[in-house]
Each structure stands twice: as C-alpha cells, then as structure tokens.
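Removed: one protein chain of the complex. Kept in place: all other protein chains.
Read from first to last, the chains carry the letters A, B and C; within each, the first residue is number 1.
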Amino acid sequence: MAASQIIFIFSAALIIASAVMVVSSRNLIHAALWLIAALFGVAILYAVLDAGFLAVVQVVVYIGAIAIMFIFAVMLTHRDMRDSGVQVNPGWPLAAVLSLLTFGGLFAILSKWNGLGNLPAPIPGTTNTLAQLGLALTSPDAYVLPFEVASVLLLAALIGSVYVAMNKK
Amino acid sequence: MIPLNWFLYLSAALFSIGLFGVLARRNAVAILLSVELMLNAVNINLVAFWRYGNTASMAGQVFAIIVFAVAAAEVAVGLSLIYSIYRRRGTIIADELDLMKW
Amino acid sequence: MNFLSDPIKVISTWLTSLLTGWGLSAGLTSVLLSLVGIVLMITAVMVLDIMLVWVERKVVARFQGRLGPNRVGPYGLFQPFPDIIKLIIKEDITPDGADKLVYNMAPIISLGSVIFLWAVVPIAARIYGADLNVALLYMVAAGSLGTLSIIMAGWASNNKYALLGAFRQVAAMISFEIPMVVALLIPTILTGSLSLQVITDKQSGGNWFFLLSPLGALLFLVSAIAELGRSPFDLNEGESEIVSGYHIEYTGMKFGLFYAGELLHAFTFGGFLSILFFGGWHGPAASTYPLLGVFYFVVKAMIGYWVIMWIKYTVPRIRIDHMLMFNWKFLTPLAFALLIVTAVTNSLLKGSSFYMPGMFLSNFLLGWITIEIMRFSSRKQRLAVKAPEPAVQH
Partner (left out) sequence: MQNPWIYVGLFLLIGIIIPIIPIAFSALIAPKKPNPIKQSTYECGIETVGVSQVQLKAQYYIFALVFLIFDVETVFLFPWAVSLNALPFFAVAEGVLFILILMAGLVFAWRKGMLEWV
C-alpha cells in the first residue's frame, strides 16, 4: 500500500468520524469543533490531490472564518450552551433511512460507471497551477464572469446579512 | 496511487451524513453545520475530477473556489437570519418555527 | 561539496548514504531524515523561545528603568530555566465545569500554531523546511488555528472573564487579519509568487521590498501587532476589567505554553517582517556562507521583535471599540487602496527604469493623501463639536 493511500484512509476516517459527531453531538460548540476536524481532513485530501492552494484556503476560510462564525452564532443564540435536550426531531429514523438510501443510490450509480479505476496523470513539474488559476480567473474566454459575479454575490451577502442581523424592528 | 472511486465514495458518504443532519437536527445552526458538510462533499468531487481529468484546464479548482464563496455567503446570510429569528421568537428550534405553516 | 556552502546537503547526503547502507529504502530514508530535521528545527526554535523569556524580561526592565533578572547566571541569562522548573512542578488546576478535552487542547494548539509557521521559514540560503508554493497563505492558515485555540480556551474554561477576553481577542484578531492578508498580497504582486524562498531571493542585493512599498511594511507591522494581541492592542488582558483574558483559568505548564506561544509568535512575526520586506537572510556574503545568513536572519528578526516590544512598552492600551474602528474605518480601506495602487503601478511601470522610484513615490503619495484626508476629517470633527458656552455674566 502506497503512502498516499495510507494518508487517504487516515483522513477519510477522520472526515467520516468527525462528520458523524457533527450530526450527532448534543453540544453545539462540540459539533462546530468536530466540523473543524472534518474540514481539516478535507484539507489533507486537497493536499493529497496536489491542490495545495485549495488546502490552505480550506483552512483559512473554513476554520479561520466560517467555523468562528458558527461558534459566534451558537454563543449568540444559546443563552445556556450546556443544554442537553434532545437535538434530533421525532422524524429522525425517516431521515436516517432517507440518507442511507441516498448513499446506496449514489453507491449503485458510481459502481455502474466505468471511469472508477482511473489513476491521476502526473502534473508536469513546470506548471504553476496557482498562476494558471489566476489566468483562468481573469481571462475573458475562461472564468472572468464567475469571478466578478462572485464579488457581487459576496457584496449581496454582506449587505443582506448585516442588514438582517442589525434590523432592530 | 489512489483510484478515483475512493474519493467519490468518500464524498457520497459525507454528503449522506450531511443530508441526515439537515433532515434530523432540530437546531437551525446545526442544520447549517450539516449543509457545510454537504458543500464539502461537493468540493471533494470537484477537486478530484480536476486532478483525475485534464489538469491543464482549471475548471475544477475555479468551481471549488466559487463554492467557497457560496458557502461563505450562505453562512453569512443563514446565520444572520437565524439570529434575527432568535431575537424575535426566542428560539431557533426549526420545528417550533411554524409561522409560515398557516 | 563544501560544508560551509551547503551544510544541510552535506549532512543529509552523508546520513542518506549511511542509512541506505543499512538497507533502508530510499523513501523511508528521506522521511526519517525529514523527521530528524524537523525535530532539530523545532528544538532549536523552542530553545530560542526559552531565551526569548530572558530577552523580553530584560528589555522591559530597561524600558521601565529597572535592572531585570540579574541573579541566575551572568546577566540573569539562566533565569528562564528556574521559571520553567517552577511552571512544571506547579499543580495543574482544572476548574469545575471546564470542558476537559477542549480545555487541554487549547494551549497545545496555541503553541503548535506558532511552531507550524517555522515549517516554511527560509532561515538561510539552502537552509529551510519546505519550499511551499503557497507559504504566505499557509502562514495565514496557521494564524487562524491560533484564533481557534483562543476561542476554545475562553469557552472551555467555564469562566465569564475568560470568555469575554476570548471574544475581544478573537474579534481583534479576525478584524486585523484583513489588512494583514492584504499587506501579504503586496510582496506577492512584486514577486508573482507566494513562496517565501522566491520572495527572499527577489530581494537579494539590497533590493528590499521596504524600499518599494514602505506603506505595505508599516501595514504589516501594525496588523501583526494586533494579530499578536500585544499592546496597544492587548485588549484581552485588561487587568482591571477582565483579569487576564482567555487564559485566566490556566495554571502551571499550560499557562506556560500560552506564554511561550505569545513570545515565539512575536519573534516569528519579526522574522516574517524581515523576510517579506527587509531581505530575509540576505546580506554581505550570505549566499555563499549560509551560516552567516542564519546570523543575519536572526539579527533582523530580533530587530523586528525589538520594535514590537518597544511599541508594547511605550504605547498605552486602547479601547476595544476604538481598536475595531481603527481597523475597519482606517486600516482596511487604506490596505485595499494600497493594493490597488501597487497593482496598477506595478503593471504600468513593469520593466521600465522608473520602476523603483515610481513604486516608492506611489506609496509616498498614498500615505500623504491619507494624512491629508485624516487632517481634513479630524478638523471637521473638531469644528462640529460646539465650543462650550462661556459662563453668562449677570
């Protein structure tokens, strides 16, 4: 077994275990911390996939910003964060069945597809994926429109969320 | 080397766990946490297909970054809505927020 | 191959031949060698950290007109070691109702997030950990782990002062992260790379980025101080209001880890300031003799650290709202304006002989305009405040 496979199995175990803890933990702060562990595992996977930029961005954006936002939101909306009430709604067995069915369906579809054993082609050593990414984001025949639309989306999110959060009425 | 299907199965599992969280959790913040899991499952797929497909075209990575932006926007607006609801209703348990049912 | 010109390579070649001679596979050998290198590097950093305790105490004493530690060893040089022994043999108190796992993990992550930074620091020519092509963002990522450790410590302590301190500290850290990241974008624009090796190499021969972008260096220094949570931005430790911030409940070695992390963080940011804007290890004859480069790097980092200490012990603490206003209404707009100016000037003047003076002038102009705007707006504020009515004579 190659080293990359061992790393994959380790991070996959981390991701799945933490994800299960996210959806099952009673304490919401703990759920947010488990989410951080899961996202860190995903960052390891990005590094395995030679997407180093996305790996660090995953840590910067998810752990540094989104997880902090979640922790802040929990502290904002729970007067006593140590409540141990039931955290799942009465229909949770149905939800479990549905998600199992989803997984089964995805699994069945995936096993029918014949590109599964694909192995990655090595990336030529000279390519600088980061510079390529910058070119792709700004060249008009690539993704300049998503790039600018993303900024408009972020602007709308900023204005909308600040307005909703501060609305005193 | 790792075959592509490992990533796809992992992503499917992560997506299903997130789906369970969205459907089963009562607390609105916990529902958003589970949505994050689902978004990450999508991102794993995007990056894996970029790596195993044509690495010269940056489509997978570009879309992954766009998903980051969407996730950030979703968290910002979602949590603000939750906070706003909490201030008006004093609860963020999704089952008790039944104002729109009538 | 000369030992003096490339010591790491000489030692690693020798060790590789030794280990492969014992029958180890090449891959395992390289992993083992990296492990040895990492352990040596972290140990060196931790020893440096211990000495920083002495430096800090001695310098603050001098600033305050005292002598500082002077009993243990020459000039009190061995003072940190009794300190450490005291911290280790102290009883470790965990408060009731603390969240045990999170409570114990917080100091470890806090110090760890600082140690992680050293994985990408170019210490001298051919002496570095990893040449990551996203090293600058890696640095920001390690910083966000530090933020996380603070909120974990504050929340898990089950103490409202600790939580309040953590809120303040986290709000300050995340706010000042924006100007810091934008300041990091400036060396990125100048070099076209996020790798610290490339950034250092582009500054060889005295071509420091400080000369190209003095405003960027200043922005980085200010936001780094806030990121460190040092005075004047040490809101978490308002002793008179919230005791000592997020680590109020920590005792013994766990408190020691927070303290060590803070000192090492300050020194590391001094090092980053020197790498990004002051040429890193570059200096006379440093590229042929890497050990000389280590000396230059440590001296430059120490100067940066000294500036941070100088500010800490000179400027009084400012209020949390003033501090956040300062960031969002002054530093962030200024940082983005600087980014735009740098990007435009860079692409207009690239390759021309006017490049360096042009960059400097654009920075100078932007700084001047900023000062003029501030003068204008503060005059308006002064005029808006009505002068107190003179007492009416009856």
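Some notes on this structure:
Please note the rule applied: contacts are C-beta pairs under 8 Å (C-beta built on N, C-alpha and C of every residue); 3 or more make two chains touch, one makes a residue touch a chain.
Since the structure is predicted, the reported quantities are computational estimates derived from the model, not experimental observations.
Taking every chain of the complex into account, the absent chain touches A, B, C. Residue B:75 is the one among B:2, B:22, B:42 or B:75 that touches the chain missing from this view. Checked against the full complex, the candidates C:18, C:344 or C:371 give a single residue touching the omitted chain, namely C:344.
Only one residue in the set C:76, C:192, C:214 or C:283 touches the chain that does not appear here, and it is C:192. In the complete assembly, the contact with the undisplayed chain comes from C:97, out of C:82, C:97 or C:357.
In the complete complex, the hidden chain is touched by one of A:94, A:109 or A:131, namely A:131.
One chain is missing from the display, and on subunit A it is touched by residues 3, 7, 44, 47, 52-53, 55, 57, 60-61, 64-66, 68-69, 72-73, 75-76, 78-82, 128, 130-135, 137-139, 144, 147-148, 150-152, 154-155, 157-159, 161-163, 165-166. In the full complex, subunit C touches the hidden chain at residues 30-31, 34-35, 38-39, 42-43, 46, 84, 87-97, 104, 107-109, 111-112, 115-116, 118-120, 129-132, 136-138, 155, 158-161, 163-164, 167, 170-171, 174-175, 177-178, 181-182, 185, 188-189, 192-194, 243, 248-249, 252-254, 256-257, 320-321, 324-325, 328-329, 332-333, 336, 339-340, 343-344, 346-348, 350. By the touch criterion stated above, the residues of subunit B touching the omitted chain are 65, 68-69, 72-73, 75-76, 79-80, 83.
By definition in this document, only the chains that are shown with their structure count from here on.
In terms of their C-alpha centroids, the spacing between subunit B and subunit C amounts to 33 Å. Computed centre separation for the pair subunit A/subunit B is 6 angstrom, with centres defined by C-alpha atoms.
Residue positions of subunit B touching 2 or more other chains: none. In subunit A, the residues that touch at least two other chains are 53, 57, 65.
Listed in rising order, the residues of subunit A touching subunit B in the complex are 2, 4-5, 8, 12, 15-16, 19-20, 22-23, 28, 31-32, 35, 38-39, 42, 45-46, 48-51, 53-54, 57-58, 61-62, 65-66, 69-70, 73-74, 76-77, 86-89, 91-92, 94-96, 98-100, 102-103, 106-107, 110, 115-121, 123, 127, 129, 132-133, 136-137, 142-143, 146, 150, 153-154, 156-158, 160-162, 164-165, 167. Across the complex, subunit C is touched by residues 3, 29-30, 33, 36, 52-53, 55-57, 59-60, 63-65, 67-68, 71, 75, 128, 130-131 of subunit A. Taken together, the subunit C residues at the contact with subunit A in this complex read 27, 102, 132-134, 137-138, 140-141, 143-145, 147-148, 151-152, 155, 163, 170, 174, 177, 192, 194.
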